[in-house]
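Shown here: the complex without one of its protein chains, the others still in place.
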Amino acid sequence: MSTQPLKTMRDAIIPAVTARMRADSSIYFLTADLGAPSLDQLRLDFPDRFINVGIAEQNLINVGAGLALEGCRVFLFGIAPFVSMRCFEQVRNNLSLLSQTRPVNVNILSVGAGFSYEVSGPTHHALEDLALMRTLPNLELFSPSDSVMAGAFVSYALSHQTPKYWRLDGKPLPVIYPAGHSFDFHKGFEILQRGDRVGLVSTGCLTHGALELCQSIPEWRDRVGLIDLFMLQPMDEAALQEQLCGYTHIVTLEEGFVGKGGLDSLVNRLVIQARHTATVDSLGIPPHYLFEAGSRAFLRQACGMDPAAIHRTVEQYL
Amino acid sequence: MSTQPLKTMRDAIIPAVTARMRADSSIYFLTADLGAPSLDQLRLDFPDRFINVGIAEQNLINVGAGLALEGCRVFLFGIAPFVSMRCFEQVRNNLSLLSQTRPVNVNILSVGAGFSYEVSGPTHHALEDLALMRTLPNLELFSPSDSVMAGAFVSYALSHQTPKYWRLDGKPLPVIYPAGHSFDFHKGFEILQRGDRVGLVSTGCLTHGALELCQSIPEWRDRVGLIDLFMLQPMDEAALQEQLCGYTHIVTLEEGFVGKGGLDSLVNRLVIQARHTATVDSLGIPPHYLFEAGSRAFLRQACGMDPAAIHRTVEQYL
Amino acid sequence: MVCLLSTNMKDFLFNSRSRPGSVGNPQCEEIVTDCVLINEAGSPAGSRLEEKARWVRRETLRIHGIAPSTRIASSLSPVEIFTALYYGNLLRFDPAKPYAPERDRLIVSKGHGSVSLYPILADVGYFDKKELLRTGTAESFLGGIPDPVIPGFETVNGSLGHGLGVACGVALAMKRTGNPANVLVLMGDGELYEGSVWEALMLAPEHKLDNLLLILDYNKIAMLDYCAKIIHLEPLGDKFKAFGWFCEEVDGHDVKAVHASLHKLMKQRNGSPKVLMAHTVKGKGVSLLENDSLCHLRTLSAAEVQLAVGALA
Partner (left out) sequence: MVCLLSTNMKDFLFNSRSRPGSVGNPQCEEIVTDCVLINEAGSPAGSRLEEKARWVRRETLRIHGIAPSTRIASSLSPVEIFTALYYGNLLRFDPAKPYAPERDRLIVSKGHGSVSLYPILADVGYFDKKELLRTGTAESFLGGIPDPVIPGFETVNGSLGHGLGVACGVALAMKRTGNPANVLVLMGDGELYEGSVWEALMLAPEHKLDNLLLILDYNKIAMLDYCAKIIHLEPLGDKFKAFGWFCEEVDGHDVKAVHASLHKLMKQRNGSPKVLMAHTVKGKGVSLLENDSLCHLRTLSAAEVQLAVGALA
């Protein structure tokens, strides 16, 4: 995997959106003053439908909602903590709530999941967005693990008239899925490895580390499963529950606060609803901000969610 | 209980704050244009330390944070959905995060928990705030069930230099606790009835309905317990866990979205961490907004969380 | 079951809307049913509009009598604005096609203070007048604060400071598709305290949204006090101008003047978004409410409603 070229999720998404904009004049791309090299072509080609609303996340959402009410399909581009938290009530009222009465196809491309912006300090860490967006009815919450999946979601997004939050990693990552892979966005997860004892449930970039462990430790084969959960809402809960029930030990992995409504809460609930008696260990970020300006690996280690910690957690059940 | 005079939580809090302001010039009271009859005296007596910042929830938090940095102890008054969601990133950065490095005693008096503003429509329903505030490290999350408890928290709040979110019901309610009752805000819960089979864990105004059921159904005695959880963060998790482990069936009650990071997620996590095998039923609001302008009882019924629904849920385990 | 209720509403909203004149409920008898939409060409006589405004005020008071949770003072100040728009041949609308592309979009950002639109919407045919009698009950889609489940309302209301930004998006889309219709926003003066409003005020001139008209219900009072006792808004015209808006003022209760200003501004397309500062009185027409700094929160008793209705005529 490490020999593949690395790619950011946005660099898969933006060219796909640009291509669709050529054929479809109803597609708009708005940014709150965030750029990307792959955005240059789009800006150039569609000066009328590329709009920089300024550093104004609240208005980014509101203008996007207004465009959507006129039948436009809208992409909003911004930095994760700001497009999730600075404008939360706008997302709630003018996307999630409004879409219960009128179609609203607005896609928040939220760049910088977890510690993506590792050296910018705690204001730039996005540790709450999974939990926040999960509170919003009618909103689809997408948390891809690689650029192939992120790019594939463009088509789905354009044809589903719903508000969506795309939790995108900010860093270039290897790909997990082959080009052209067909994802089931209704089901919402992929099984990357099957096992009969410990089930890892991961979302976003952490799937890479988990997969590497699974592939490199022969003893894990057939014993440790890995589920890449990319739709946190909606998804096929029954199907996921069935998978979870195949394990006696479950370990959740998320680059977000742990025990606070994110992936782990989702899994806990499914386990409890199924009256399943598996243990559930939740790896994630303890409730504390990190001021340290270290690398992402350093920050993860500080939180007890580095590969060694995952390894330790799994091994105790083998 | 129904013969007692009803009282709102704010009408217990505001006079207590007013009294403390007389002796302590470091106490400020700010509002985002929300009033209350009990506020009139305070406004009159302390024109210098009562400040209406206008309909500007973001600035309400920021100004409060600034005052706190100068050693002031600050109360902020506003409508629940707006002081939790409109200014979420301000609460996050300038209270929760800032307080990790400097003392910040700011108290958000958030009026209108759940369906308190029942006829004002979904923009006024506060169904997310428990989940949102739980994502914030260093912040204390207080969710009282009656005005005695709410009033008692004033003293605690003034002496603890932390940011705090007070989730206050908007409606006059009977009292549960005798005047002068001493609450353990570090422990964070009260046991209102003991039982050996079904444990109700409730927060806020729903404790009233649960208590009424407990007191009026003789068969529930000694079988159904009721825990009034008023500190959702921080609290004595081990003590709560111990209580939970005393039941084979647990039922959580909250006027907030269910399965989305609120009270139920907290309880699920404790149950799973304890490897306890109790069933957990979560009553709350399904993920959908309500446009209906009915009474609170009507809205609760529509959500399957009226007394009859609680009764049904408990009875299946007796 | 929650789901079902809302689905019912949607059914109602999209399919089963009744036409005006189809009402025979005796309790409705005093509601003017002879409403004829003023014909396209002519400008309405001022006296006709004044009469309409009086009627709207009366019906609004009656609805408040039925649903005391409605914000009566806030709803009385924009009566002449709504009247001029709906009865003055200004606003293009078609109750049979509430989302017709050629309609003018009216976004009611001060949702809490627009109950006076209920009788108008019923009168011009968006829904059955019987519905008014159920305002604020569980069976009705007419809540204390209007939402887009009500035919004729475009957006989610209730939280202040959202309407103008959403309207910017709507106006932008219409500019791009060459749709000549107007986008109007009704906003409260206290709402100007919200920073989100200023983000939208900055954006609109940059994109030359001259199809956008902001109508300010400048009644000088927010919720807890006079605006001037909270934070002075003046010199407000200078603020709008410095932000690049074309700004005009009008006596918001002189329905003829309001009509003339709206008529002129809706037509005006010279590259700038437009704001009409309509000087109004909160609680207009009800002496119990006018000039009371706390009128926002006042609920009139049945007897007071009766009295107020009598005093109008």
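Which chain is which? They are A, B and C, in the order written, and residues in each are numbered from 1.
The rule is short, and it goes like this: contacts are C-beta pairs under 8 Å (C-beta built on N, C-alpha and C of every residue); 3 or more make two chains touch, one makes a residue touch a chain.
A quick note: this is a predicted structure, and the numbers were derived from the prediction, not measured.
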Contact with the hidden chain (one of A:K7, A:R20, A:H124 or A:H311): A:H124
Among C:L203, C:V255 or C:A278, the residue in touch with the chain that has been omitted: C:L203
Contact residue for the chain not shown (choose from B:A12, B:A36 or B:V53): B:V53
Interface residues of chain C (partner: the chain not displayed): 193-199, 202-203, 205-206, 230-232, 235, 238-239, 241-244
Chain A residues touching the omitted chain (full complex): 31, 33-35, 52-56, 58-59, 81-82, 86, 119-124, 286, 288-295, 298, 302-304
Sites on chain B contacted by the missing partner chain, in the whole complex: 25, 28, 48-49, 51, 53-54, 56, 58-59, 61-72, 89-90, 93-94, 97-98, 100-102
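We take it that only the chains that are shown with their structure count from here on.
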Any chain that touches chain C and chain B: A
Far-end chain from chain C, centres as C-alpha averages: A
Length of the line joining the C-alpha centres of chain B and chain C, rounded to whole Å: 35
Chain A-chain B separation of Cα centroids, rounded to whole Å: 31
Whole-Å gap separating chain A and chain C, where each centre is the average of the chain's CA atoms: 40
For chain B, residues contacting two or more additional chains: 81-82, 86, 122-123, 288-289, 291
Residues within chain C bordering two or more other chains: 6, 147, 149, 156, 159, 195
